[in-house]
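Omission of a single protein chain aside, the complex is shown with its protein chains in their original locations.
Labels run A, B and C following the written order; every chain starts at residue 1.
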Amino acid sequence: MDYATLLQLLDTTLRFATPLLLACLAGLYSERAGVFDIGLEGKMLMAAMSSGAVAALTGSVWLGLLAAIGGSLLFALVHGVASITFRGNQLISGVALNFIASGITVLVAQSLFGQGGRTPPLTGGARSNPVILPFAEPMRDVPVIGPLYYEVISGHSPLVYLALLMVPVTWWVLYRTRFGLRLRAVGENPAAVDTAGVSVRGLRFAAVMITGVLCGVAGAYMATALQAGFGREMTAGRGYIALAALIFAKWRPWAALYACLLFGFFQALALRPDVVEGVVGVKVPVPALDALPYVLTVLVLAGFVGKAIPPRAGGEPYVKER
Amino acid sequence: MSVSTDAGRQATAAPTAPYAIELKGISKAFGPVQANKDISIQVAKGSIHGIIGENGAGKSTLMSILYGFYKADRGEIVINGRVTAIPDSQSAIRAGIGMVFQHFKLVQNFTVLENVILGAEEGQMLAGSLAKARRVLRELAEEYELEVDPDALIEDLSVGHQQRVEILKALYRQADILILDEPTGVLTPAEADHLFRILRGLKEQGKTIILITHKLREIMEITDTVSVMRRGEMTATVKTAETSPEQLAELMVGRKVLLHVAKGPANPGATVLDVENLRVKDDQGVERLKGISLKVRAGEILGIAGVAGNGQSELLAVLGGMQAGTGHIRIKGDEIDLTGKHSNGQTRRARGIAHVPEDRQHLGLIMDFTAWENVAFGYHHAPEYQKNRLFMDNDALRADTERKMATFDVRPPIPTLAAKSFSGGNQQKIVVAREIERNPDLLLVGQPTRGVDIGAIEFIHKQIVALRDAGKAILLVSVELDEIMSLSDRIAVMFDGRIMGERDPRSTNERELGLMMAGVTDGGAA
Amino acid sequence: DLGGKFDKSFNEAAFNGATRWAQETGGTFKELEMQSEAQREQALRRLAESGANPVVMTGFAFGDVLNTVAPDFPDTKFAIIDMVVEQPNVKSVVFNEHEGSYLVGMMAALASKTGTVGFIGGMDIPLIRKFGCGYAQGVKAVNPDATVILNMTGTTPAAWNDPVKGAELAKGQKAQGADVIYAAAGGTGVGVLQAAADEGILSIGVDSNQNYLHPGKVLTSMLKRVDNAVYEAFKEGEALAPGINVMGLANDGVGYAMDEHNAALVTPEMQATVDEAAAKIKSGELAVHDYMSDNTCPAATF
Partner (left out) sequence: MTKLPKWADVALVPLISLMLAAIVAAIVLVAIGHDPWNALKVMVDGALGSPYGWGYTLYYTTSFIFTGLAVTVAFHASLFNIGGEGQAQLGGLGVALVCLSMPWPHWTLALAAATLGAAAFGAAWAAIPAYLQARRGSHIVITTIMFNYIAAALLVYLLVDVLRPAGQMDPASARFPEGANLPALNEIPGFNLIFEKAVPANVTLFIALFMAWVVWAILWRTRLGYEIRAFGKSETAARYAGINAVRITMIAMLISGGLAGMMSINNVMGEAERLLQNSSEGAGFIGIAVALMGRNHPVGVVLAALLFGFLYQGGAELGLWTSIPIEMRIVVQGLVILFTGALDMMVRMMLGWLFSLSQSAESVGAK
């Protein structure tokens, strides 16, 4: 495999890793606060449709982004009400919301545009267009790093850089701020937070809302950057891969970045079986590459690749008792 | 000697020092259970006030109300002379109240510092708060011997140190009223002594302390005044100086006619249960049983006395096959496995061991199952409950249940009623009926009459004695001394995972046992 | 096919054909879109059940199902596109895609500056290789030492509707030097054309005339007159003549698209060269190898 191909693969990797990363960080907030969320997929899908539709109608990608966040927040709210206010089963709530999303997105898109559940192709300002980072052009001819910078690092949608930025931000919020401390505490032992005079509900709702926002951005990226418009089921299980990445990363921000890059790389490889064959020498069936992230996650869950211990209070609604 | 709430007032009343805490007519009910009934107490500033009472008497509930964790149905709270509404923990903290719960409220994988500042941070950023907490902790450590490594993870700390963190949390929030709910229940005597030194230090600094405990020794040792609770009511408040363990015990248990179970002398036969050097570690790897050895013979009742949490539960768990252990257990001479797949409730029952567990609601019964389903619980493999090799014979089971309900006077006698719909006492009768009716060689009984009304207590006691007279061996565990006294043929006292000694109920008294239960050995221990 | 009605390509062409018929004759038609493989049989039966006649289906994937359904509805006429089904009441329409692809292949070679051109197929099946093979032959005919990069989107019907993958493959081919990319991938093609436009290279549409999607950036489109086929089928109506119907250059079944959107891209010379070849093919003077005839390709390896 030559350098150009590698660069091309990495370029694709970054594009594919972005929605995973955003969704993964989204899940991180919610689950660190003790609210499991297998509804990332649904929120992303809802967001993708909202952004695709609004961007198509208004021609503004930024309005599209807002709409995406709004659509995703709506679902996050329902999840919060079900699993925090009414102490319902968080997993079932997530499953339900995923179904609702996969159906309602098509219904809405169809009724708006009558194009079989698609939104019309976005062009110009309705898309999140690539930005060329400073010095990309001049550096281009610098051997090795020049192309790397120009081809891989530079020339992506702003949302890609936002996603990358969210990693240190999340780390900082989690480990350096009061909110982060309380967030982690409420996911580990809500009683401790409660007896300390802090509202468990408030914290958990805040976390779930952040999850909504980030999923919104992820969805918007899918529809306005990675693709030019929304198509049915366009998230194609990315929400679950993000979930896998979250577990793989053991609920830690930086690890989440690496996990998502890894899984993004797998997805990129799946596009180029020829390259894979060139490297390993034997013909690797594409489905095997598709399944890789899931297999790895199971191995992690099984504790063969280091044990993944979820937040202790994860999945359980909080009930006062001594 | 005065036994009245007035006693408490005269004891500490002084114009200069208003009460730190006054509770007036506090009542709290949980569904059908009246946990607190019209409770009033006053606690003087700078004093240590003890509260004693049986399990379920309502102590924790009362304190949780004071801390804003539960909301009282009725009654008012006065702090330092001011009527204070305490709707939530936040306002309790603001009112200067700190509480150390029976079960600690610490985040296991946080450091001590993080736990201390949680909820009391200054500003949005942590850095400042952490620095300040580090400084304050150092001061407190010097002041009250409260030293803990501020950067240690809670999960790495011993229980005693975790408790210090809880106290530090309260002090860091400038609490001048400190509530400790059964703080020594989980401590070794050494740790307990250290705790008391800390409490005295706090008292000298003018802090007011409420101490909940079962242990008379502790009350006598450090409290100024003590209140006694029974079945949700405050039966008395006295000055510690003017009372005695005997009197307190009496107040605790109540002046109820000491149940005198009609029981003839035991005529013990061959050894049925022979336990030798039994050891058990819990999940945290802490040794809960430290080499127990005891024998129970056919036709006798061995009573195990002791304060809750001194290893009785573990003893029952191992004997009942619910927990693994090391050492030897022999039934009628032959060894039984303490680990591995042959050590479980089924194999134990096959060996003729029946078990009335301490906690009927979480162990003895499936609350959502019907009475008849519960009667099969643990015995669902019994041949008489099977229609054929495939199916269970539910009709036979229901019939059997009706029979048992009749003999044990379970009310209402409806086999199809869900276990949760029976009252506590009747739930217990179902369990006892199920186990005793198996006519086992050895019956393990834990807290057979906890939360059960007098009538039921008498009945259950009769059944146990009857089984003894039928030549069966019985191991009885109870925290209620008079129960132990009136039922047992021999009494062994457990403390801190060991047998402190053995006594003959006819030649011993509650005081002697109480001291042994408190770990005060008297050399004469067998 | 799973590409969906508005794939701007194969299915949309069929749909347009039907619409045209409806508008001209005032007749009405029902269209059903498959969400999953397993639905095909129910959809087919339901249409026949509802008395629709004839029933036209697009895509080889219906072949097997039609084989079992057609006998159950002897009085109903069926027409299937892209697949041969031998049943007394079925008309099979197949196209000489290799001929059309040959022409656009030549066009690509003429327009390419790097001497490297790309082909992105949908689902990896002989039919699509037939496209690719014809294309490759066309390219080589113009520029024997040109390189043709061939990629397939996937091995399942999902490959018809995966614009993301399409776009990434296009970007990949560009990175390998391709400056003209031919997408024969149904809905996936939308992504390919989009990416090509974004990357500033040329693309070639398929089935429908897709030139308008990115004016000035789509070199041309390989026309596969599915619309005509559907139109004809509906027009014949109940009298639909069973049998196999091959549509090639000769009978305007395939071709390439010229319109105002790509006028600037195609010089008269280019057009002349291509038309000349077209004429030869019609006259049989020039035979383009059909991959499906022997599952081999002289000009490319898959």
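As a convention for this text, a residue touches a chain if its C-beta (ideal position, glycine included) is under 8 Å from a C-beta of that chain, and two chains touch if they have at least 3 such contacts.
Everything quoted here is computed from the prediction, not taken from an experiment.
When the full complex is examined, the chain removed from view is found to touch A, B, C.
For the chain left out of this panel, the touching residue among C:16, C:87 or C:155 is C:155.
One of A:5, A:60, A:102 or A:129 touches the chain omitted from the figure, and that residue is A:102.
Considering B:297, B:355, B:490 or B:503, the position touching the chain not shown turns out to be B:355 (whole complex). Although one chain is not drawn, its touching partners on chain A can still be listed: residues 38, 78, 81-83, 86-93, 95-104, 106-108, 110-111, 117, 232, 237, 240, 243-244, 247, 285, 287-288, 290-291, 294-295, 297-298, 301-303, 310. Contacts to the hidden chain, counted on chain B, fall at residues 320-322, 341, 344-349, 355, 357, 362-369, 373, 376-378, 380-381, 386, 390-392, 394. Of the residues in chain C, those that touch the hidden partner chain are 30, 32-33, 35-39, 41-43, 45-46, 49-50, 60-61, 63-64, 68, 72, 125-127, 155-157.
Going forward, only the chains that are shown with their structure count from here on.
Distance from per-chain Cα centroids to the pooled protein Cα centroid is smallest for A.
In terms of their C-alpha centroids, the spacing between chain B and chain C amounts to 79 Å. Between the Cα centres of chain A and chain C there is a gap of 36 Å. A separation of 48 Å divides the Cα centre of chain A from that of chain B.
Contact with two or more other chains is made by no residue of chain C. Residues of chain B in contact with two or more other chains: none. Here chain B touches chain A in the complex through residues 60, 64, 67, 69-70, 88-90, 92-93, 99, 101-103, 105-110, 114-115, 117-121, 123-127, 129, 169, 181, going by the rule given at the top.
Chain A contributes residues 175-182, 184-185, 188-189, 191-198, 312, 320, 322 to its touches with chain B in the complex.
Contact residues of chain A toward chain C in the complex are 4-5, 7-8, 11-12, 15-16, 115-118, 121, 130, 151, 226-228, 231-232, 234, 236, 268, 271-272, 274, 286.
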